[in-house]
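Single-structure report; data block below.
A single protein chain has been omitted; all remaining protein chains appear in their positions.
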Amino acid sequence: MNGVIEAPTIEYGALAPLLLVFGAAVLGVLVEAFAPRYLRRAIHMPLTLLSLLGAFALVIVTVVKGDLAETAAAMGAVAIDGPALFIWGVVLILSAVCVLMINDEGHFVASAAAVPGSSEEEEAEAAGSEHTEIYPLVLFAVGGMMLFPAANDLLTMFVALEVMSLPLYLLCGLARRRRLLSQEASMKYFLLGAFSSAFFLYGAAMIYGFAGTVSLTGISKALGTSGLLDPLLMIGLALLGVGLLFKIGAAPFQAWKPDVYQGAPTPITALMASGTLVAAVGAVLRVFWVGLGNLDWNWRPVMWAVAALTMIIGSVLAITQTDIKRMLAYSSIAHAGFLLIGVMATYDKAGQNSGSLSAILFYLLVYSLTTVGAFAVVTLVRDPGGEAWHLSRWAGLGKRSPVLAGVFAFFLLAFAGIPLTSGFFGKYAVFTAALGSGMESGDSLGGWMTGLVVLGVVASAVAAFFYVRVIVLMFFSEPAADGPTIAVPSMGTVAVITVALLVTVGVGLFPQPVLDLANQAASGLFIR
Amino acid sequence: MTHVLAADPTLADFGKDPLWITIIKAVMLFAFLMLGILFGVWYERKLISRMQNRFGPNRAGKFGLLQSVADGIKMGLKEDIFPRTVDKVLYLLAPVIMVIPAFLAFSIVPFGPMVNLFGVQTPLQLVDLPVAVLFMLAMGAISVYGVVLAGWSSRSPYALLGGLRSAAQVVSYEIAMGLSFVGVFLFAGTLSTSEIVKAQAGGGEFLGVSMPSWFAILLLPSFLIYVVCMFGEAARIPFDLPEGEGELVGGFQTEYSSSLKFALIMMGEYLHTFTASGIAVTLFLGGWRAPWPISLWDGANQGWWPVLWFFIKFALTFSFIIWVRASLPRVRYDQLMSLGWKVLIPLNLAWIMLVASVRAVMYVRDGTFTDASLVPVLVLAAIVVIGALAIWARFDTVNQRRKEARKAEVEAEFEELSNEPAAGGFPVPPLDLPHYHGVQHKEIPSGTN
Amino acid sequence: MTAHYLVLSGLLFAIGALGVLIRRNAIVVFMCVELMLNACNLAFVTFARQHGNLEGQIIAFFVMVVAAAEVVVGLAIIVTIFRTRRSASVDDANLLKY
Amino acid sequence: MDLYVPILVLAVLAGGFAIFSVAIAPFTGPKRWNRAKLDAYECGIEPTPQPVGGGRFPLKYMVTAMLFIVFDIEIIFLYPWAVSFAPLKNDVGSVLSSGLGVFALVEMLLFIVTVLVAYAYVWRRKGLDWD
């Protein structure tokens, strides 16, 4: 401990959005502690929403002010650069939207501690008690989602990873219906998640051993200087990759996704399918572009295989699904694969590539919003026993409520990437970036990237099959006599679906503004 | 710091001894502890009986001095019962696990300054580490494993519950204890015991006033909290819930009939008491340094004299523990826990903030901190302190009131029921015995006659 | 001489990973995960010594915190499941299938 | 490293003693077989056999354990802070390293506030009550 200790400096201003969200979360805990039961929801809802929107406003302000620091804030721990801000904005919007859904009645268990089917549970439900802890938990998760892609050293990233995951583990287990499934999902998610984060950490340790630092900047410097085939480095690279790829649910680490998505309460599923994916992809980009950019020749082949496998597995297994949420889970796996294509498209002297970066950011924005919308629709199709999860129950929904079915069909078409939907431009942007980077490289990479893109196209054709199948089910088949009822949507859910729909349509017709935004965010690349 | 002497060992002085010196010191310490136990048991029983107007042990040897030797031999000659159900390995391992760390914990306690031991300049302390205090805590924590394993491996509900209870108690008080040390570190700026002792050599100046040297005085709240925790850690009356003869027939050691295994467990607990006293002396009572009037004599803190001062302080602390045992009853478990969690911890946190703020002021004054933004920070600190205290005061009282209200309710109900005609009203258990063995009795609906 | 520690941490990590894959009791699986984390700590501290900088030791602190948080969350989840099914076996958790 | 040699020596002594006494215990004492002796002692009533792997016990203890872990970790953070808070001076009194200064105070305040929030929550949720 001897030697002069420099007191660190922290740019509170730049970190304001982050701090606001975390502060609100802590405040939420206090509310839980001191507010009387009947007031809690009334306090939580505005607190959560306002903090999220406030943080969003702060992000906007930062963007508008425009003078981003050249180096990472908080002693190089948190990089607040264009991409990070963009992702923050996306995550904040998504979470705000999801909170609107979360606020609905009937998604969450009355008392998580009560054994399912026990008398306590009945009492709890009769008493109408509820876990308002959900709001602070969500806020903590959102804070983690914001910190994760902005973390500029592996330690911060690890901490963020956990801050993001731990609340989600809990939230997964709080579904009101099908509680056994929910608890099981929670446990699986937890065990596998902890497992993967252990891998991430060990990878970080190895890389620390190689570079003597965990800051991504330092790592890339070390890579610049020393031999690239250090075993420590290779092991670290592999383990780190495992940890990160798990989070975005890339094959062969995708197994948790369907289970968790199916078991979790649908609003939480929506939050995970959108927010977590966005954050995780951001983190993957930062690690592989900033930290290991000079190493791309070592990781690109593996990434190639992973991307291919992910797309194939995602789109093929989705065909066999009978549970709507599982199907969407597999589709999100497939989309993770498409995103990975973009992640690979870094060919550039700097190890980065603003073109593909903006493509990925754009894809993230449009895809995640469509996803949230789709899950919001899922919450509305109810059976006596909760949501109508089995696909067969959706038969003839088009007759029962054309509007809802139409909206859902539209979201599915967007997933499938039909032109004039946002999804199409997302895929298009990523594919173009990939081919472009391949061509630029002017060596064997070109061929590989082309192959990957063709594979991606085939995969999305296969994926289109099961999306279309659902549409067929909804529109071309007769409704069952005891079909599911369509819950009267709350204002919140209506808002969610409307926003998602507007974005999907609007971006589908006029993507330029959003593209400009993404380009602007990506122009600065990640700071090193 | 004028009182600091060349004889004062610093961290640098450790790890230099040749092996034979080390062995000698280790053996000395071991012997000291063993004899200490033998003597301590006798001393405790004698003192207590005196306080209770009894004679206490007076058969074996002069004043019964050999009593504990006799006890030891007796235990050795008793049958070594080995219940059928126990988990053999762990059952045997538990006492060992309890004893070893108990010994080790004491190894960081300094007995004196540098002395000439067989021609070698060496500090009168087995070893000192940069993390000495942490080491002590760690050892204390390890011996908790012994307790839990003992309870668990016995496969008897009493033992299991006893083990859990003692584990819960010890860990609860470990937190408060750990927090109470923070103040000391804030002043000493180190975790090494010898350095801490050195730091108590002479008080610094604060706002022109010279401060007392002992942390016990300087950080009185820390000291008091530590004293309370000391009992919890060593599971002594009033906090000897783990044994709790009344309720748990000996707790986790129920299945360790009175053989040598039992002796080991007892030994472990005694050593904890010793360690507790030793730490109290070292961290708060100026360690081996001579107390004030004596310290005026320059020779007081040199050579072998300090050992004497140390033993005196140590003996007094130990006697204090015994005195408490003689005078206080055992508390209820919930009282124990709520004292540990609801009183000591918040007080500790508040106190730490206070100390830190004061230190900050000092450093700003003597110019080590070149940071102007102190005032707002202090305000913040004040808020935190007050907030902590407020939370504490408010909710403690709230809980108290709630409890009382509940009790009042029950009594009122009882009252009302018992006022009604015995036929209906207050449920009169029928006189057939099964009810006493847990068969529920039929309640006679009120209002029927 | 740091090599030994690295080997040790590698072994611990491998044991933990294998445990996660092989063992069936959720609690044990979970303890194996914690074992992996500790292996990471060991590696970090070793490297910190090797590089002569403190980063690794600081990281170890944070890892402990995370591990603690994981313990709390994880035990809560597992205990809930246990109370529901009277079994903490991962195999019994088999409602979620393709 | 050799700082730990003395501890090792002491450990050997203590361990030797402990293991020795556990080992000889069976031989020093008499052997009088008696079935009741070998049962778990439960004040004379028929002992309830505990399942292998220990019986089930109140969840309360687990909660306490969790709380302990959390607060213990907090302490882990307090110690280095406390140590490096003080400016390091040598015997002559000249400053070797200025401590972390007011910054450390602020950060620790924030930290403790956060912990206190959690603490208050636990308290209100009766996490600290035994009854």
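By letter and in written order, the chains are A, B, C and D; residue numbering begins at 1 in each of them.
Methods note: a residue touches a chain if its C-beta (ideal position, glycine included) is under 8 Å from a C-beta of that chain, and two chains touch if they have at least 3 such contacts.
Here, contacts and distances are computed from a predicted model.
Novice: According to its UniProt record, what is the protein name of the omitted chain, chosen from "Peptide/nickel transport system permease protein", "Heme exporter protein D", "Proton-conducting transporter membrane subunit" or "NADH-quinone oxidoreductase subunit M"?
Specialist: "NADH-quinone oxidoreductase subunit M"
Novice: Using the touch definition given at the top, which of the shown chains does the missing chain touch?
Specialist: Counting the whole assembly, the omitted chain is in touch with A.
Novice: Just to verify: which one of A:S118, A:T498 or A:Q512 makes contact with the chain not shown?
Specialist: A:Q512
Novice: Of A:L50, A:A255, A:I418 or A:A495, which residue touches the hidden chain?
Specialist: Per the contact definition at the top, the residue touching the missing chain is A:I418.
Novice: May I ask which residue of A:R176, A:K221, A:R382 or A:R469 touches the chain that does not appear here?
Specialist: Considering the complete complex, A:R469 is the one touching the chain left out.
Novice: For review purposes, identify every residue of subunit A that touches the missing chain, sorted by number.
Specialist: Per the touch rule, subunit A residues meeting the hidden chain are 402, 413, 416, 418-420, 424-425, 428-429, 431-432, 435-436, 439, 450, 453-454, 457-458, 460-461, 464-465, 468-469, 472, 475-477, 510-512, 515-516, 519.
Assume only the chains that are shown with their structure count from here on.
Novice: Counting C-beta pairs in contact, which comes out ahead: B-D or A-D?
Specialist: Between B-D and A-D, contacts are more numerous in B-D.
Novice: Compute the distance, rounded to whole Å, between the mean C-alpha positions of subunit A and subunit D.
Specialist: 40
Novice: Can you give the whole-Å distance between the Cα centres of subunit C and subunit D?
Specialist: Those two chain centres are 20 Å apart.
Novice: Going through subunit D residue by residue, note those that touch at least 2 other chains and give them in order.
Specialist: Residues 72, 80, 83, 88, 98-99, 101-103, 120, 123-124 of subunit D touch two or more partner chains.
Novice: Could you tell me which residues belong to subunit C and also touch two or more other chains?
Specialist: 69
Novice: Within their complex, state which residues of subunit C touch subunit A.
Specialist: So the residues of subunit C touching subunit A come out as 6, 9, 13, 16-17, 20, 26, 29-30, 33, 36-37, 39-40, 43-44, 46-47, 50-51, 53, 55-56, 58-59, 62-63, 66, 69-70, 73-74, 76-78, 80-81, 83-85, 90, 93, 95-96, 98.
Novice: Of all residues in subunit D, which touch subunit A in the complex?
Specialist: Within the complex, subunit D touches subunit A at residues 80, 83-84, 88, 96-104, 114, 117-118, 120-121, 123-125.
Novice: Mind listing the subunit B positions that touch subunit D in their complex?
Specialist: Interface residues on the subunit B side: 1, 4, 14-15, 17, 19, 22-23, 25-27, 29-30, 76-85, 92, 95-96, 99-100, 102-104, 107, 126-129, 134, 152, 154-161, 164, 167-168, 171-172, 174-175, 178-179, 181-182, 185-191, 249, 254-255, 259-261, 263-264, 333-334, 337-338, 341-342, 345-346, 349, 352-353, 356-357, 359-360, 363-364, 368-371, 373-374, 377, 380-381, 384, 387-388, 391, 395, 399.
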